[in-house]
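Have a look at the structure that comes next, please.
Entry: subunit A
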Amino acid sequence: MTNAPIIPLTDNHQAGRRVDLSSGKYLKLWQGPQHPGITGNMSLELTVSGDEIVDLRTHVGYLHRGFEKLMERRTYIQNFPIVCRICVPEPDFNEYLYAATVEELAGIRVPERANWLRNLTLEMARLASFLQWIGGQTGAFGMGVIGQWGITHRDYVLDLFEELSGGRIYHMYIIPGGVRGELPEGFEERARAVLDKVENLLGDIERAMFHNAVFKDRAKGLGVIPREMIDSYGITGPNARAAGVARDVRKDQPYLLYDQLDFDVVTASGSDTYDRAWVRFQEIHQSLSLIRQMLTRMPKSGPIHTQLPNPLHWKIPAGQTYRRAECTRGEYGYYLVSDGSGYPRRVYVRGPSYTHAVALMESMAVGANIADVAGLMVSFHTYPPEIER
Partner candidate 1 sequence: MPDTQYSEIIDFALKREKEAVQFYTELEHIAQFASQKELLGEIKGMEQGHVKILENLKTKSPEAIRVERVPNFMASTYLVEAQPAKDMNYQDILIIAMKREDRSHALYEELLQQTENPELRKIFEMLAGEESKHKRFFEDLYDKYVQPDN
Partner candidate 2 sequence: MSLKDILSPLTVWRRTAEKPYTVIDPINDRPGAARYRGFHKNDMEACIGCGTCETICQNAAIDLVPVEGIETTNGDSGLRPQIDYGRCCWCALCVDICTTSSLTMSNEYIWVDTDPEVFRFVPGAENKPWDNSELGYSRAEGYQLLDPERVEMPELEPDTRLTSFIEMVQGYSAEQAKKEADRCVECGICMAACPAHMDIPGYIKAIRENDINGGLALMYQTNPFPASCGRICTHRCEEVCAINHTGDPIAIRWLKRYIADMADESDYQAITKTAEPERTEKVAIIGAGPGGLSAAYYLRLLGYQVTVFEAQPHGGGMLRYGIPEYRLPYDQLDKDIDLVASLGVEIKYNTRINGLKESNGPKESDGPGSDGGPAPSFEQLYQDYDAVFFSTGLPDPYTLGIQGEDHPRVISGISILEDVTAGKTPDLRKSVAVVGGGNVAMDAARTARRMGCEVTVLYRRREVDMPADEEEITEAKEEGVKFITQAIPVRIEDKPEAKGEQAAFVWGEAEMVDQGEDRRPKPVLQEDKIHTDLFDTVVPAIGQGSSLDFIPEDMAAKIGIIKYKIKVGLHGETGEPKIFAGGDISNRLKDAISAIADGHRAAKGIDRYLRENQSKKETS
């Protein structure tokens, strides 16, 4: 069989290994592009031997909507409603970072209370996103019931978003200049009630998920990211922290009011699926604490928005900037270039998923078995929508 297809392997895969499909020892499997678990539309091309993965290639492109390009054709204000759509579970980071880059180049100062409200929503977004991840992580290991609790409690947080911003998913709340509205009457009490409810749930989750023989068995040792990969792959967020790297934009380069809030960077050392889950779990507790701190310490009134130049003619001085923030999955960044016109010259969105879902996944899957692929994928906590801007 001279024409047997040979799949070349990249350096990332075990060196020198070649897979001869015609040998009959291997099978190709596709996972996705329908949601493999809760990771969105991308697909994994598995080459398996028995149920062991010998090679994995990631395929993206199912979700490409060309946001970055679209933004070059829209005025600065018109981009405000679309940035949130880049990432469904954590839209607010897009809103915040877009606003922050625009404000920096345009020299706009945001009122203090607006910064508190922004910070509050970013932490609420983290909470909602973590709760959704619980759904994915447990679901992928066949523990869907726990997942339902997570998803439900995320919905309670979305209720808060809905009353604050008028939308459950796409909040469009953080707008250049500030935010679009005050906290509704009685918001604080309702928010605290939701936080208590989540806290109550966390106890159960700890018992049912983290002290669960099945979960431990499957998650421990799965997908161990070697410490030395962290920097060379540009790994951030809980994926890095679970490997013992205390990297967190909120501490390293504090934005909004994080330098005034009380929290520690959570780390672990095992760098496997279990430890990553544990770091996230601790960060849910951390989010609850941060939100409570903010509700207590936030000034009770004050301006929420700075008057912008007329958005219909708004031109922004030429310049460029990169701003970043810590979302649940790591570093989220916006790079904005202005040529002085009314339209951005270039917007580049750096989501953590690109690194974590594409390159990292290709490396880490080899050697795992088929049944663990979904759980492994979720353990990197990636959202394909922000891979494909």
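Before moving on, here are some points about what is shown:
Here is the rule we use: contacts are C-beta pairs under 8 Å (C-beta built on N, C-alpha and C of every residue); 3 or more make two chains touch, one makes a residue touch a chain; residues count from 1.
A quick word on the picks: all candidates are chains of the complex that A comes from, given by their letters.
Bear in mind the structure is a predicted one, so any value in this text is a computation, not a measurement.
In summary, of the candidates 1 or 2 that share the complex with subunit A, the touching one is 2.
Within the complex formed with candidate 2, the subunit A residues making contact are 74-75, 77-82, 148-149, 152, 155, 159, 162-167, 170, 172, 175, 178-182, 184, 204, 207-209, 211-213, 216-217, 303-305, 307-313.
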